[in-house]
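A single protein chain has been omitted; all remaining protein chains appear in their positions.
Each chain carries a letter (A and B) given by its place in the written order, and its residues are counted from 1.
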Amino acid sequence: MAGVLLLLFVLQFILPAYHHSTFSKIMVLASYAMGFNILLGYTGLMSLGHAMFFSTGMYATGISVYHFGYTGIPALGIGVLCTVLVSMLLGLVALRTSGVSFLIVTLMFGQAVFLSILYFDQFTLGQDGFTLTKELEPLVLGNASYSYTDPTFKYNAAWFLFALSLVITNILILSPIGRVLIAIRENEERTQMLGYNTYLYKLFAMTLSGALSGLAGSVHALLFSYVGATFAEIHHSIAPLLWTLLGGVGTTLGPLLGTGIMHYLIDFTSGWTSAYLLIVGAILVLLVIGAPQGLMGLVRQKRFPWLP
Amino acid sequence: MNTLLKTEGLSKHFGGLQAVEGVDLDLNEGEIRAIIGPNGAGKTTLVSLLSGRLRPSSGRIHLNQKDITSFSASRKVQFGIVYTFQVTSLFFNLSCYENVAIAVQGCRAREEGFLPRRESDIRLNVRKVLEQVGIQENEETIAGNLAYGHQRLLEVAMGLASRPKLLILDEPTQGLAESEIKHFCSLIRGLSDSMTILLIEHNMQVVLELAEQITVMDQGRILAEGTPSEIEANIAVQESYLGG
Partner (left out) sequence: MLVWFEDNVALLFLALLDGTVTAFVLALIALGLSLVFGVMRVVNVAHGEFFMLGAVLAWACFHFTGNMPLLGFLLALIVAPVLVGGLAMLSDRFILHRIQYNPESTIVATIGLLYIIQQLVLSFFGPEARPVEAPIYFRVQFPWFGYSGYKLIVAVLSGFLLLLTWFLMVRSKLGLYMRATQQDAEIAQTFGVPTRSVYSKVFAIGAGLAALAGVLVVPIRQADYLMGLEPLLLSFIVVIIGGLGSLRGTLVAAFIVGISDGFISVFYEPTLAKMLATVLVAAVLIVKPTGLFGEEPG
């Protein structure tokens, strides 16, 4: 894992400009997927509404900068705070259900958040969204000033976020709490019958998962400037599911792999057809029939059982 | 002897079906009690009510004079009522070590608060329990790959790891070979010094060997209670077994 991080860090010096910015984006979105994976891969709860966490972070941060003139770091803090609140509230309601009902409830709340963004368009500028480039002042760290639009800064900030997500996920899995989450995934009733209040644990997982996704959203807003309603749509909730499945649910590096592959695949196919979602759909179906553990999962099964 | 568990008028019905009706049960601390009865008598339903898997329709449950009727299953476990499943319910994809570790960890959390538990502490306890039950060589084996008999033992191990005051065993010897049953009986006899045991069993030999008191159920009610010899002689019991 340290190896992967090092590799990614070094890559920024080699990659040509186009791939440079793509990798930045991939790392931020992979963090989103990793947040999602905490809930699906490790706790066993599938949510179809994660876009609401991502967009809460994105809009909270975006609005702080755009309407209230905050600088980057405080705006980031606000973004995370709002997302934690939203995740907890949602958890309190949604976790009273499980399985299919949970899925549907998260889907619906995700949709409700999307609609709210459109409805309250005095703040959110509705369907069009807004950009932060003018309002966002450069970040000041010590004596140096970094512009958010500078590609090198973007890459390193994205890398930092990704590294953070990786560290958090790892600490979680190896911790006692992680052990309980996995137990819940494997057999929730048995876990309850061993004395655990599974509701609280699930609430924790949901809050952490949402917070990480929201953090990714906030960072995305700061680094890539555009804040828009598309990030709250259902497709943006299905996206981390797709990336995680492809890369491997319940593996640490799976989300990164899946996000990366899908980005390049979509890039490639939208070259010759606008119906690239067809390919996405086909991949989902094939994955589920043939390789439900995803690519990393396959690798782990066949060759390296020690992979986390 | 102290009364550990007392139920008053415990009942459960599902729609039109009365599964358990008006059960008054008194369990003494440290005893081994067996519950026997024909299929459908309500035995598993009764222990599900005791362990919190099901909510009673009416009646009360008291543990050490404390009313625990409305407690959730996980809360009941925290108070010491531990249930091992009739249909084996393990973490089939995890190793035996992990299975027991999860139980141990939960238990230590209750006893020692939220200080981070060191894995070495947990490992000690896991190994102790595995040895007690007799499956320590299978520590690394994935639970789903174990032989059936060993899976049943793992169930018991997880129950033990939860440090129960009342250990409820639901048909534990079902499907076990003779030698495994013998091993199981000596295990249970060894445990009765430190906990109360409630045993649902169809195997009359096991019942007669282990039980100090027997409760006979039929059609959701308690038919008879007494020592093994009393029950053997009881005509009503013979009829219910022959008849149903």
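The definition used in the following text is that contacts are C-beta pairs under 8 Å (C-beta built on N, C-alpha and C of every residue); 3 or more make two chains touch, one makes a residue touch a chain.
All values derive from a computational prediction rather than experimental measurement.
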item	value
Sole residue of A:I104, A:L125, A:L172 or A:I266 that reaches the chain not shown, by the stated touch rule	A:I104
Which of A:M27, A:L181, A:V280 or A:L295 contacts the chain that the document leaves out	A:V280
Sole residue of A:L125, A:L172 or A:I234 that reaches the chain not shown, by the stated touch rule	A:I234
From A:Y119, A:F160 or A:Y264, residue that would touch the chain that is not displayed	A:Y119
Omitted-chain contact residue, chosen from A:L245, A:M262 or A:L295	A:L245
Residue numbers in chain A that touch the chain omitted from display	46, 93-94, 96-97, 99-101, 103-105, 107-109, 111-112, 115-116, 118-119, 234, 238, 241, 245, 275, 277-278, 280-285, 287-289, 292
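Just so it is clear, only the chains that are shown with their structure count from here on.
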item	value
Footprint of chain B on chain A - complex, ascending	176, 179-180, 182-183, 186-187, 189-198
Residues of chain B touching chain A in the complex	51, 53, 72-75, 77-78, 82-83, 85, 89-94, 98, 101-103, 105-107, 109-110, 116-117, 158, 162
